Structure formats: C-alpha cells, structure tokens
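One protein chain omitted, others in place.
Chain lettering (A and B) follows the sequence in which the chains are written, and residue indices restart at 1 in each chain.
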Amino acid sequence: MSLPTALRVEDICKIFGRAVAVDHLSCEVRRGELLGIIGPNGSGKTTLVNLISGFLKPTSGRILYNGQDITRTAPHKIVGMGISRTFQMVRPFYRLPAYKNMIIPLYSPRVRQLAGGRYGDRNAVALDLLEEVGFERDANVAYKPAGTLPQGYLKRLELAKAIALSPDLLILDELFSGMSLAEVASIVPVIEKLRLAGKTIIMIEHRLKELFRIADRIMVLNYGQKIAEGTAAEVMESEAVKNAYLGSEE
Amino acid sequence: MFAGTIVFALINSFILILMAIGFNLTFGISGVANFAYGALYAYMSWTMLNLLHLPFWASAALSIVLTMISGAMMYRFVLLRVRGQALSEVIATFGIGLAILELFRYLGLVGFEYTLPVFWNESFMIAGAYVDIQRIAIVLIGLMLVLGLWLFTHFTSTGLAFRGIAQDERTALTFGIDSDWIATLSVSFGAGLAAIAATIIIPLGSIAPNEGYDVLIKALAICIIGGLGSTGGVIVAGFIVGFAERFTDTYIGSQWTMIVSLAAILLVLAIKPSGLFGQQKELEERI
Partner (left out) sequence: MKKRRERIDRGIKARSEDVYALCSWREMLYLAGPRLLPAAAFLLLPLFLGVYWQKVMISVAVFALLAISWDMLAQTGMISLGQALFFGMGAYVSGILNFYFGMPPWLTIPAATVLGGTLCTLILMPVLRLRGIYFSMVTLIIPLMLVRIIEATKIFGGTEGLSGMTPLPSTLTEIYLVTGVLLGVLFGLRRLMETDYGLVLKGIRDNDRSVTNAGINIYWFKTQALFISSTIGAFAGAFMTHVYMFVGMPVFALDYSILPIAAAVVGGSGTLAGAALGAVILVPLSEALRGIGGLRIVMYGLFLVVFIVAIPEGLFDYIQRKYHQKERWVEIDK
C-alpha cells in the first residue's frame, strides 16, 4: 500500500558562491504524511524549505508538486497551489494587533477562491484561527499589538498565518524553537488535527523528542546531503547520524 | 578620426569610472547610498580653490583629506542616527547634498574662472589626435586606483574587513569587526575617491553646482548599469557608456549623448533589473 506522492524533490543542488548548501538531494513526501527533517546547524534544512517554497531557485534539479514542475514558479504562485510555510525567524507587523497580522494571508487570492469568490468577514475568521492555535479569546490576546507578545505567541501567530491559507502541504520551519514545553504540548494537538484533516506536513525541528512522537518518517541532513532516512528508531541507530550529531573521531 | 575617437572614448570611460567608483565602494560595503556624493565632489574642489596659495600637491592632498573627514563626519553625526532605515538614509544624504550644492550656487561659485590647475600643460599626438597630459593622467590614475583598490580589499586587514561586512554584516560582527567604524571608513573612502576624481577631472572643465548634480547622476547611471556594489560592473559599465557616448558624439551629435545613457539604463533595467553584474542577495536569511 502506498499513498500518492505529494512532493518529489529530484536531485537538487543549491550553491551560494562557493558554499554548497544543498548537495544532490532527492526525497519524496507522500500525501497525508508527516515528514520530519533534522540535521545539525547549517546542514541545509532551511535552504531546502526556501527552495521548495520558491524563495530560492536551485542551481540544478527539479521539484515536482502533485506531478507538476514548480522549480521556477514564483513563490506567491506556489502558495496559490497549496503549499504554505512558516518562517524560522518571525517578523510580524509589530505595531498591529495580532489579529490584524492575519488579514494579509486572508486577503490572498487563494482564500478568496476557496471561499467561492468572497472574502467574508476577515476579522472574525482571523480571531477564530488564532483561537485555534491557542490565543485565549477570554484574555483578548489577539487584540494586543504583536510587538508586545512573547516569542511563543509569535510562533503560533506564524502557524495561524500559514493555516489561514488552507494549504494541502504545510512546511513548518523550526516551529517549536522558542516555545516552552507547555506551549509545545498545546500545539501538538493542533498539528495532529491538521493531519486528521488530510494535510501533508513537513517539519524541520531541533526538538527531536517532540518531533519523533508525531513524525511518520525522519530524514537527516548533513552538509546538504541526505545521510539517513526512515522511522525515528531506524534513524537514531544509524552510524552516520551519530557521527553527524556527536562528531566523528578522525 | 576613428582611432582618435577610440582614444577619447577610452579617456571618457576612465572619467566615468573615476566618478562612479567611490559611490559604488560606499554602497558595496555599508549599503549606504550616498546621495551627497556629487556635493562632496564639488566640496573638495571648493576647498582646494581656497588652498591654492599652497604648493599644488600639498593643496590637493590636504583637500582630499578634508573631504574624507567631512564624509566621515557626515556618517558619524547624521547617518549613524538613521542607520538601517532606507528611507531616512536616502533623504538625509540627499538633503545634505542639496544644501551643500545650493549653498555653493548661492555663493556664486559658477563660471569658467572657477577651475583647478592642470598638472602639466602639454600635449602630444596619439593615433592622429592631440591628447594633453592631463587626460593621460586620468587614464593612469584611474588604472592605479582600480588596481590599488583591488589590492587593498584583497590583501590588507581593513580591506578584508570591508569585504566581510559587504558579504554578511552579522557574521562579520561576530568576528569582532566593528561595523560602524567600517561603515564610517567606507563613506570616508568613497568621499576620498570622489575628491581624487575631482582633482584630476575638474581641470578639464570648471566647478559648478550643476557639475555636482551631473557627477551624482553619472555615478548613479554607471552603478545602475553595472550593478550596485560590483566593482567589475562599474568598470564594464564605464567602458560601455564611455565608448557609446563618445561615438554618438562624433558620429551623431553631442546632444544625443545623454539619450544614449538613458537608453542604456532603460535597456539594462528591462533585461536584467539588477544590472549587468549586480547580484541582489537572494534571501537575507540563509541558514
């Protein structure tokens, strides 16, 4: 039994000047799957996300989404096709209240299209979405300026912005970093709910324990190359992974 | 006539390169677009005009140093306060340039009597055209500056720090490079290059506030065509525009030279918006 492929990355390379950030990488994500990507700092994880979401163009190789070549498609069109991502570094509009930050994604052509040509009351939708990711409605957190919110809330705002676009493939770039244990615990159900709704999810994470609990499959990167792939247990047994994380003795 | 046109085109190219290279250096390193660049060019010549009672080389050197100091002061006292806000940087430098140039216009610094002395008043034949030594000096000094700049940025520690900041300011900071100090130096060096250009180019014409605007426009045009921040781009663009202008001048008419530059800008922008050698950083955040 195998599910249809949602995203296929074929032999891509990305070279910045002389540094090879992603080195002949190929991988596949099946529809409805949760793929975790881990690797030491600078191993090319975020570059891979930027390549998939179209913010960077690869030096060589192809990226297919549902069989369609999206290698050189503009980022906003990729979002329109149903791939949305969060950023590792959150840069919200600090002076605006949190819910106003949601207006921009809700303004996108994709949202209008899915709503049958109407935008509806964006403020209400924004508040609902924020409540879903844990902005307590009773405490009016959503009305506070984004600049006054702690990092954990900003990360959740980032997630809400991505969900607002009703993506089929969701890429979460280090969503958990900067969150407290309790916050992570409150976000995990949100992610599980997205999975039940049939979304495909790619998670880049440093918090391995939390990731291993929810991921179907793990891919490990180092120096832009895939060094291991499989279930969490398989990956952790791999010699290459141990070397990459703990440093090999040479 | 053809050979003569080539000689003059070559000289014209070096004039343009000299005008643009300082602006480009400052922008390439610290990201400050110094719109007061043309004013600094004019300021240098005004200082030198006041120092002419000194021996030529002394007055030239002194005014170049003074211009560099004013560039540094402009950064320290004004730009530092608005650093990182593109809008404010542009407006502040533009305002300073405007104030300086219009002050000169108000003081009546217009006319042919306001010029700088030539180094050596002699000329000889090259390829069927009379060329004076001043113009040869422009080519030689232009070559020396480009070479010197390359050596400086590749082999001295300050130069390497320049390149480090240009490539990635945050990483450079972690290596203990003081980015404010380097930015001050970069504005100051840019001003110095403008001053050197003024010393050798103004003797061919005269000092005027409009000259200041012209230098700024030419520098911007060359940088846009070549690609901001790229020294190679400035040199190639200098040659393209320099030759195109001179050939239009000889074979079509002098009034068409400006049209050639504008056409070149629009063409380059339409085909490759970031300039011939320009590289927009693909994404600020890489890791």
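Following the convention adopted for this analysis, a residue touches a chain if its C-beta (ideal position, glycine included) is under 8 Å from a C-beta of that chain, and two chains touch if they have at least 3 such contacts.
Being a predicted model, the structure only gives us computed values, none of them experimental.
Although it is not drawn here, the omitted chain touches the following shown chains in the complete assembly: A, B. Among A:76, A:137, A:193 or A:242, only A:76 touches the chain left out of the display. Within the whole complex, the absent chain has one touching residue among B:6, B:54, B:73 or B:98, and that is B:98.
The set of chain A residues touching the chain not shown comprises 53, 55, 74-77, 79-80, 84-85, 87, 91-93, 96, 100, 103-111, 122, 161, 164-165. One chain of the complex is left out; on chain B, the residues touching it are 27, 33, 35, 78, 81-82, 85-88, 90-92, 94-100, 102-103, 105-106, 213, 217, 220-221, 223-224, 228, 253, 255-256, 258-259, 261-262, 265-266, 269-270, 273-274, 280, 283.
Here, only the chains that are shown with their structure count from here on.
Chain A and chain B have CA centres that are 45 Å apart.
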